[in-house]
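With one protein chain held back, the other chains of the complex are shown just where they sit.
Now for chain A:
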Amino acid sequence: MTATNEVVRLGSARGGWLRQFGWRHLVGLLALAFSLFPILFVVSASLNPLGTLSSSTLIPPDTSLENFTKLFGTTSFSRWFLNTLLIGVLSAVLSMFVSAAAAFAFSRYRFKGRRIGLVSLLLVQMFPQFLAIVALYLIFAEITDLYPAIGLNTSWGLILLYLGGALGVNTWLMKGFFDTIPKDLDESAKVDGATHSQIFFGIILPLVVPILAVTGLLGFINTVNEFLIASVFLTDDSAKTAAVGLYGLISGERNANFGVFSAGAVILAIPTVVLFQFLQRYIVGGLTSGAVKG
(Lines give C-alpha, C1' and ligand atoms only; values in the text may rest on other atoms or scores of the structure.)
Protein backbone atom coordinates (compact mmCIF):
# COMPACT_ATOMS: atom_id res chain seq x y z
CA MET A 1 0.00 0.00 0.00
CA THR A 2 1.43 3.38 -0.95
CA ALA A 3 1.06 6.54 0.99
CA THR A 4 -1.26 8.18 -1.55
CA ASN A 5 -3.81 5.40 -1.09
CA GLU A 6 -4.26 6.37 2.52
CA VAL A 7 -5.57 9.83 1.73
CA VAL A 8 -9.24 9.83 2.70
CA ARG A 9 -11.36 12.22 0.73
CA LEU A 10 -14.31 13.72 2.50
CA GLY A 11 -17.29 11.40 2.32
CA SER A 12 -15.74 9.27 -0.35
CA ALA A 13 -15.60 6.09 1.69
CA ARG A 14 -18.58 3.77 1.60
CA GLY A 15 -21.04 4.72 4.34
CA GLY A 16 -19.05 7.92 4.86
CA TRP A 17 -22.01 10.19 4.48
CA LEU A 18 -23.99 8.34 7.12
CA ARG A 19 -21.10 8.30 9.50
CA GLN A 20 -20.23 11.97 9.00
CA PHE A 21 -23.56 13.71 8.65
CA GLY A 22 -26.35 11.17 8.52
CA TRP A 23 -26.39 10.32 12.20
CA ARG A 24 -27.09 13.94 13.02
CA HIS A 25 -30.18 13.85 10.83
CA LEU A 26 -31.28 10.64 12.50
CA VAL A 27 -30.89 12.09 15.97
CA GLY A 28 -32.71 15.20 14.81
CA LEU A 29 -35.60 13.21 13.38
CA LEU A 30 -35.91 11.16 16.55
CA ALA A 31 -35.99 14.29 18.70
CA LEU A 32 -38.55 15.80 16.38
CA ALA A 33 -40.82 12.76 16.54
CA PHE A 34 -40.43 12.66 20.30
CA SER A 35 -41.53 16.25 20.74
CA LEU A 36 -44.19 16.26 18.02
CA PHE A 37 -45.99 13.14 19.18
CA PRO A 38 -47.82 14.68 22.17
CA ILE A 39 -48.75 17.75 20.15
CA LEU A 40 -50.11 15.62 17.36
CA PHE A 41 -52.00 13.52 19.82
CA VAL A 42 -53.64 16.49 21.52
CA VAL A 43 -54.51 18.12 18.22
CA SER A 44 -56.07 14.93 16.93
CA ALA A 45 -57.94 14.40 20.21
CA SER A 46 -59.35 17.92 19.98
CA LEU A 47 -60.66 17.21 16.50
CA ASN A 48 -62.09 13.82 17.39
CA PRO A 49 -65.87 14.26 17.80
CA LEU A 50 -66.16 11.20 20.05
CA GLY A 51 -64.20 13.15 22.63
CA THR A 52 -63.29 10.37 25.01
CA LEU A 53 -59.89 9.24 26.19
CA SER A 54 -60.42 5.69 25.07
CA SER A 55 -61.47 6.69 21.59
CA SER A 56 -58.41 8.87 21.03
CA THR A 57 -55.99 7.73 18.39
CA LEU A 58 -53.15 9.44 16.61
CA ILE A 59 -55.17 9.69 13.39
CA PRO A 60 -58.77 10.40 14.32
CA PRO A 61 -61.37 8.37 12.38
CA ASP A 62 -63.48 11.46 11.89
CA THR A 63 -62.75 15.21 12.31
CA SER A 64 -64.97 18.05 13.39
CA LEU A 65 -64.82 21.24 15.44
CA GLU A 66 -67.50 19.94 17.79
CA ASN A 67 -65.14 19.96 20.79
CA PHE A 68 -64.31 23.64 20.22
CA THR A 69 -67.96 24.71 20.03
CA LYS A 70 -68.66 22.72 23.15
CA LEU A 71 -65.67 24.34 24.90
CA PHE A 72 -66.92 27.86 24.29
CA GLY A 73 -70.63 26.97 24.55
CA THR A 74 -70.81 24.97 27.75
CA THR A 75 -67.82 26.18 29.81
CA SER A 76 -66.45 29.62 30.79
CA PHE A 77 -63.32 28.93 28.78
CA SER A 78 -63.21 32.36 27.14
CA ARG A 79 -63.20 33.91 30.60
CA TRP A 80 -60.48 31.54 31.81
CA PHE A 81 -58.45 32.24 28.74
CA LEU A 82 -58.61 36.01 29.28
CA ASN A 83 -57.68 35.56 32.94
CA THR A 84 -54.68 33.50 31.91
CA LEU A 85 -53.54 36.09 29.39
CA LEU A 86 -53.95 38.93 31.87
CA ILE A 87 -52.08 37.13 34.62
CA GLY A 88 -49.43 35.78 32.28
CA VAL A 89 -48.66 39.03 30.50
CA LEU A 90 -48.79 41.25 33.55
CA SER A 91 -46.73 39.04 35.81
CA ALA A 92 -44.18 38.42 33.05
CA VAL A 93 -43.78 42.11 32.25
CA LEU A 94 -43.80 43.27 35.85
CA SER A 95 -41.40 40.61 37.08
CA MET A 96 -39.13 41.38 34.15
CA PHE A 97 -39.03 45.01 35.18
CA VAL A 98 -38.67 44.43 38.91
CA SER A 99 -35.91 41.89 38.37
CA ALA A 100 -34.08 44.15 35.93
CA ALA A 101 -34.14 46.98 38.43
CA ALA A 102 -32.88 44.69 41.19
CA ALA A 103 -30.21 43.19 38.94
CA PHE A 104 -29.04 46.68 37.95
CA ALA A 105 -28.58 47.61 41.58
CA PHE A 106 -26.79 44.38 42.43
CA SER A 107 -24.56 44.63 39.38
CA ARG A 108 -23.70 48.33 39.49
CA TYR A 109 -23.79 49.58 43.05
CA ARG A 110 -21.77 48.64 46.09
CA PHE A 111 -23.87 48.91 49.22
CA LYS A 112 -24.20 47.38 52.64
CA GLY A 113 -26.00 44.06 52.50
CA ARG A 114 -25.31 43.50 48.83
CA ARG A 115 -23.74 40.09 49.31
CA ILE A 116 -26.28 39.00 51.88
CA GLY A 117 -29.05 40.17 49.59
CA LEU A 118 -27.72 38.15 46.69
CA VAL A 119 -27.16 35.01 48.74
CA SER A 120 -30.55 35.13 50.39
CA LEU A 121 -32.23 35.59 47.03
CA LEU A 122 -30.54 32.39 45.95
CA LEU A 123 -31.40 30.53 49.14
CA VAL A 124 -35.05 31.52 49.08
CA GLN A 125 -35.15 30.41 45.48
CA MET A 126 -34.14 26.89 46.45
CA PHE A 127 -37.48 26.20 48.09
CA PRO A 128 -40.42 25.69 45.77
CA GLN A 129 -43.07 28.29 46.23
CA PHE A 130 -45.76 25.76 47.05
CA LEU A 131 -43.94 24.88 50.27
CA ALA A 132 -45.23 28.20 51.51
CA ILE A 133 -48.69 27.60 50.24
CA VAL A 134 -50.34 27.32 53.62
CA ALA A 135 -48.74 30.55 54.82
CA LEU A 136 -49.59 32.28 51.58
CA TYR A 137 -53.17 31.10 51.77
CA LEU A 138 -53.54 32.41 55.30
CA ILE A 139 -51.99 35.76 54.35
CA PHE A 140 -54.23 36.13 51.34
CA ALA A 141 -57.27 35.07 53.30
CA GLU A 142 -56.54 38.02 55.59
CA ILE A 143 -55.94 40.33 52.64
CA THR A 144 -59.23 39.22 51.10
CA ASP A 145 -61.02 40.52 54.19
CA LEU A 146 -59.23 43.88 54.07
CA TYR A 147 -58.73 44.49 50.35
CA PRO A 148 -60.89 42.07 48.42
CA ALA A 149 -59.62 43.53 45.11
CA ILE A 150 -56.25 41.87 45.51
CA GLY A 151 -57.30 38.88 47.58
CA LEU A 152 -58.24 35.30 46.81
CA ASN A 153 -60.16 34.65 43.63
CA THR A 154 -58.72 37.71 41.90
CA SER A 155 -56.17 37.86 39.12
CA TRP A 156 -54.38 40.71 40.91
CA GLY A 157 -53.68 38.67 43.99
CA LEU A 158 -52.21 35.87 41.95
CA ILE A 159 -50.08 38.29 39.92
CA LEU A 160 -48.67 39.67 43.16
CA LEU A 161 -47.82 36.17 44.27
CA TYR A 162 -46.14 35.15 41.03
CA LEU A 163 -44.09 38.36 41.06
CA GLY A 164 -42.48 37.35 44.32
CA GLY A 165 -41.87 33.85 43.10
CA ALA A 166 -40.02 34.83 39.94
CA LEU A 167 -37.91 37.57 41.47
CA GLY A 168 -35.05 35.45 42.73
CA VAL A 169 -34.05 33.43 39.73
CA ASN A 170 -34.68 36.26 37.28
CA THR A 171 -32.56 38.66 39.28
CA TRP A 172 -29.67 36.22 39.31
CA LEU A 173 -30.01 35.48 35.64
CA MET A 174 -30.09 39.16 34.75
CA LYS A 175 -27.32 40.17 37.10
CA GLY A 176 -25.00 37.77 35.31
CA PHE A 177 -25.94 39.38 32.02
CA PHE A 178 -25.64 42.94 33.37
CA ASP A 179 -22.16 42.15 34.64
CA THR A 180 -21.01 41.51 31.08
CA ILE A 181 -21.87 45.07 30.04
CA PRO A 182 -18.76 47.20 30.49
CA LYS A 183 -18.94 49.62 33.38
CA ASP A 184 -17.25 52.20 31.19
CA LEU A 185 -20.61 52.73 29.51
CA ASP A 186 -22.24 53.75 32.78
CA GLU A 187 -19.34 55.95 33.70
CA SER A 188 -19.24 57.57 30.31
CA ALA A 189 -22.94 58.34 30.58
CA LYS A 190 -22.41 59.62 34.10
CA VAL A 191 -19.75 62.04 32.90
CA ASP A 192 -22.07 63.02 30.04
CA GLY A 193 -24.55 64.05 32.71
CA ALA A 194 -26.99 61.16 32.89
CA THR A 195 -28.81 60.32 36.11
CA HIS A 196 -29.06 56.77 37.45
CA SER A 197 -32.48 56.27 35.91
CA GLN A 198 -31.35 57.71 32.57
CA ILE A 199 -28.46 55.25 32.59
CA PHE A 200 -30.80 52.38 33.47
CA PHE A 201 -33.46 53.12 30.89
CA GLY A 202 -31.36 54.75 28.18
CA ILE A 203 -28.12 52.78 28.20
CA ILE A 204 -28.45 49.50 30.05
CA LEU A 205 -31.97 48.29 29.28
CA PRO A 206 -31.58 48.54 25.50
CA LEU A 207 -28.47 46.39 25.78
CA VAL A 208 -30.09 43.65 27.83
CA VAL A 209 -33.11 43.16 25.57
CA PRO A 210 -32.13 39.53 24.89
CA ILE A 211 -32.22 38.59 28.55
CA LEU A 212 -35.41 40.59 29.04
CA ALA A 213 -37.00 38.61 26.22
CA VAL A 214 -35.86 35.32 27.71
CA THR A 215 -37.06 36.04 31.22
CA GLY A 216 -40.28 37.51 29.90
CA LEU A 217 -41.00 34.46 27.80
CA LEU A 218 -40.11 32.00 30.54
CA GLY A 219 -42.19 33.99 33.01
CA PHE A 220 -45.17 33.92 30.69
CA ILE A 221 -44.89 30.19 30.01
CA ASN A 222 -44.50 29.37 33.70
CA THR A 223 -47.50 31.43 34.64
CA VAL A 224 -49.70 30.01 31.93
CA ASN A 225 -48.80 26.49 32.98
CA GLU A 226 -48.87 27.05 36.72
CA PHE A 227 -51.56 24.93 38.29
CA LEU A 228 -50.95 24.13 41.92
CA ILE A 229 -51.10 27.58 43.48
CA ALA A 230 -53.70 28.82 41.05
CA SER A 231 -55.97 25.90 41.89
CA VAL A 232 -55.79 26.74 45.58
CA PHE A 233 -56.27 30.46 45.09
CA LEU A 234 -58.90 30.48 42.39
CA THR A 235 -62.08 28.62 43.20
CA ASP A 236 -64.72 30.87 41.66
CA ASP A 237 -65.50 29.66 38.17
CA SER A 238 -65.11 33.17 36.74
CA ALA A 239 -61.73 33.76 38.37
CA LYS A 240 -60.09 30.56 37.18
CA THR A 241 -57.15 30.40 34.83
CA ALA A 242 -57.35 28.11 31.85
CA ALA A 243 -55.15 25.50 33.51
CA VAL A 244 -57.40 25.32 36.57
CA GLY A 245 -60.59 25.50 34.55
CA LEU A 246 -59.56 22.82 32.10
CA TYR A 247 -58.48 20.52 34.85
CA GLY A 248 -61.93 20.91 36.35
CA LEU A 249 -63.37 19.44 33.14
CA ILE A 250 -61.59 16.15 33.46
CA SER A 251 -61.19 15.88 37.21
CA GLY A 252 -64.60 14.27 37.65
CA GLU A 253 -64.87 11.87 34.83
CA ARG A 254 -61.56 11.72 33.00
CA ASN A 255 -62.83 9.90 30.01
CA ALA A 256 -65.87 11.89 29.04
CA ASN A 257 -64.58 15.47 28.49
CA PHE A 258 -61.24 14.59 27.04
CA GLY A 259 -61.95 16.06 23.61
CA VAL A 260 -63.06 19.38 25.07
CA PHE A 261 -60.02 19.41 27.35
CA SER A 262 -57.74 18.84 24.38
CA ALA A 263 -59.41 21.64 22.44
CA GLY A 264 -58.70 24.00 25.35
CA ALA A 265 -55.11 22.83 25.57
CA VAL A 266 -54.59 23.53 21.88
CA ILE A 267 -55.98 27.06 22.16
CA LEU A 268 -53.91 27.68 25.29
CA ALA A 269 -50.75 26.84 23.38
CA ILE A 270 -51.38 29.56 20.79
CA PRO A 271 -50.28 32.63 22.81
CA THR A 272 -47.01 30.98 23.80
CA VAL A 273 -46.20 30.05 20.24
CA VAL A 274 -47.07 33.52 18.98
CA LEU A 275 -45.02 35.16 21.71
CA PHE A 276 -42.08 32.94 20.95
CA GLN A 277 -42.23 33.78 17.26
CA PHE A 278 -42.33 37.45 18.12
CA LEU A 279 -39.47 37.37 20.63
CA GLN A 280 -37.27 34.98 18.71
CA ARG A 281 -35.30 37.69 16.98
CA TYR A 282 -34.56 39.41 20.29
CA ILE A 283 -33.23 36.25 21.84
CA VAL A 284 -29.82 36.69 20.35
CA GLY A 285 -26.73 37.79 22.13
CA GLY A 286 -23.96 39.95 20.82
CA LEU A 287 -25.79 43.22 21.17
CA THR A 288 -22.96 44.66 23.23
CA SER A 289 -20.33 44.07 20.59
CA GLY A 290 -18.85 47.31 19.43
CA ALA A 291 -19.20 48.96 22.81
CA VAL A 292 -15.54 48.52 23.41
CA LYS A 293 -12.71 47.49 21.18
CA GLY A 294 -13.62 44.33 19.34
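Simple rule for what comes next: a contact is a pair of C-beta atoms (placed from the backbone, for glycine too) under 8 Å apart; a residue touches a chain by one contact, two chains touch by 3 or more; residues count from 1.
Just so it is clear, contacts and distances are computed from a predicted model.
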item	value
Among "Cytochrome C", "SWIM-type domain-containing protein", "ABC transporter ATP-binding protein" or "Pyruvate dehydrogenase E1 component subunit alpha", the UniProt name of the subunit that does not appear here	"ABC transporter ATP-binding protein"
Absent-chain contact - pick from A:64, A:188 or A:272	A:188
Contact partner of the left-out chain, one of A:45, A:90, A:203 or A:246	A:203
Residue numbers in chain A that touch the chain omitted from display	182, 184-185, 187-194, 198, 203, 206-207, 287-294
